[in-house]
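One chain of protein is taken out of this complex; the other chains stay put.
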């Protein structure tokens, strides 16, 4: 594998993350005899191979570049794409809210450019499995290439199939729908998920959220949670610490729910119950004792 | 292990997450013959054991409870604690930004109540390792108990030691400082990290961030990133979709950096370079083509 | 008038804002011989009368109180109320976006507890006029009392009338709807507004916003703007500067629009036009050259 985060020294075939002095970033694979060309000059791969990670190299035009292993977040942000990707800020919450970990089986639709596929494949480990549905073959070809770059392709099965027909899998640990009309596949998702399994989705508009939440409440899902993650960066200047001027205002609303036993839920009555409060907020009010420094 | 996310059916000794109709939540371990008591009535564990996850049970007072496996986020939010915990919203970004995954070795200080310890132990898998430093024995005892509850205790080594003396480890993949004065341990962190390794910290005040960023810039760290994560929940009511009234306005500022080769960095000059832009923002401006629905 | 912001010295009949050491706040009117009672002790009004604003007085139990004139924001925040009030953060933007100023005629419905009525009455000055509609008499009685406290009652006309019947006024400068179903009164609002006049509304749910925006687009309004204002406070501690722990996550979505000439607008086609961008964002992208310190 060529994206081995446990390595200390740069080797041929490694995936590297080059960062110029002006913070232009590049991801490439090192080949003996290879060259990296940018308008800031040329760097020979052989100058990098054998060095420890974190080294700085200088192009023939005098520009310095930092050489690092890309993090999962770096790779996702810079993923070659034909469709919108999910952002690390959202993926981080998805992984932890859906408890994605070692050895699990995760199903997603659609594949898209594979940003979430990569994150799922990373998180389930060598013993885990990701099944990814899409109806566009070109999209899955790109996602496969993206996974191959990270050496994660063996953990993923692509299926070129309309999920309206249902998922082939059963008893999966978690299922994520990144499609414009997830409300149409809630029943199919329920069939694929194991009892109590984790459902997730991301949607850009409030209208879509309204439709999905209504469908989830009608079809044996509960603990429905709708939220959004806002990430604000600061300029890392000790003497002039301040937020950056612009930020991403919106990527999507995240929707989470748990598959509950069909028939055991009385969905008709519980407007007050399901909606009156938000699971994530309860422990905060009780436990959030502030502890300054 | 009793928190096996891959299971479909509830068994004795399982960790369960009970959610009442009014969204009161409880985490408990099932024992044959055991009873759960709340002011909403009693539930016999034996009524739950053997059922599929996601079942609803009714107390002798008629209150219905949903029975689920707790997610990693649920467990962290409800962790027994004596100190401030980290929140899932921050932990999610930490895991993905620091690329924490299978088989890695992570070091943290201090242990605190073990919320981050649990997340690291979950993410590194059975082949990974977490070493956690603190100077308070009582704190580590609680953290150990919290890990045992999740069956993750074998992945973690606790060290009762002042990190001013340095870390015993070398070549670790990622190191996280959750202490009030991380600027005093930047050199020690640098020694423990492998070349290019991931550094992270969380701090409540801007004054602390200023001190840490200055120390990182002075001691062979680069790609310094300061950010904060804001999580906003919505009431999941299809016909009255809206944000909840209150939210957590602040948990802490997250600081990330990469260990770069000592000596290779000219830290003195590059105010413009390091601070002029923020890594996370660059790809956004180039790639964030909006794709509505 | 007894809330004369131009005064320097405290006089009998003045409205005062008492702030205790623990930041408990009280608004009262001074009367010769009067007494202020709280569980922190008694203060005689005569000890305050004649002193300059900003003085500190001590109760018979030794608690110190700061004596100030209330600001408009203080008064609004502490308004006696039976219904939800608007917050200063939202009112500030409403006043400036709708250009409310001296000598104008503003119409609002409903009156509610009169928080926005007070702000409009303050902003239009002695030569201006506010007309406020509601269907509940008790609500208007309280609003009148709130205005009288500020000495602003002469600028406001209350009308106890269902606005479905239309507004009595014509050619008004600005009109604000603080009702749950503003989409039902868009035509009436259009009739009351002068050509080019300012329309505003505040709504808690996204579903309501959807309905109002659709109605505005169908009925000779343009430059429709939907936004929300988030206000985050910091603890004013120089050495531990940080955001407070909790904040108001949502009060309402603000909707602004301009009345345009009926017939002159082709509403059917312009999805791309109206929605493709937001007026407030345009100048930012062109002009927001950052100027650090």
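Chains here go by letter, A, B and C, matching the order in which they are written, and residues are numbered from 1 within each.
Heads up, the rule we're going with is that contacts are C-beta pairs under 8 Å (C-beta built on N, C-alpha and C of every residue); 3 or more make two chains touch, one makes a residue touch a chain.
Since the model is a prediction, treat every value here as computed from it, not as a measurement.
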item	value
Contact partner of the left-out chain, one of C:69, C:117 or C:146	C:69
Of C:48, C:123 or C:175, the residue in touch with the unshown chain	C:123
Absent chain, residues of chain B that touch it	206-207, 209-210, 240, 245, 288, 290, 292-293
Residues belonging to chain A that touch the chain removed from view	204-207, 232-233, 239-250
Chain C, residues in touch with the chain not shown (by the definition above)	5-6, 8-9, 19, 21-25, 51-56, 64, 66, 68-69, 71-73, 76-78, 81, 83-85, 88-89, 91-99, 101-104, 119, 122-123, 125-126, 171, 173, 180, 194-198, 204-206, 208-211, 213-214, 217, 222-241, 244, 246, 248, 253, 255, 258-261, 264-265, 270-271, 273-284, 287-293
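We take it that only the chains that are shown with their structure count from here on.
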item	value
Chain-level touch network, classified as line, ring, star, complete or other	complete
Chain A and chain C, separation of their C-alpha mean positions in angstrom	42
Distance between chain centroids, defined by C-alpha means - chain A, chain B (Å)	17
Computed distance of Cα centres, chain C from chain B, in Å	41
Numbers and ranges of chain B residues touching at least 2 other chains	204-206, 232-233, 239-241, 244, 246, 248
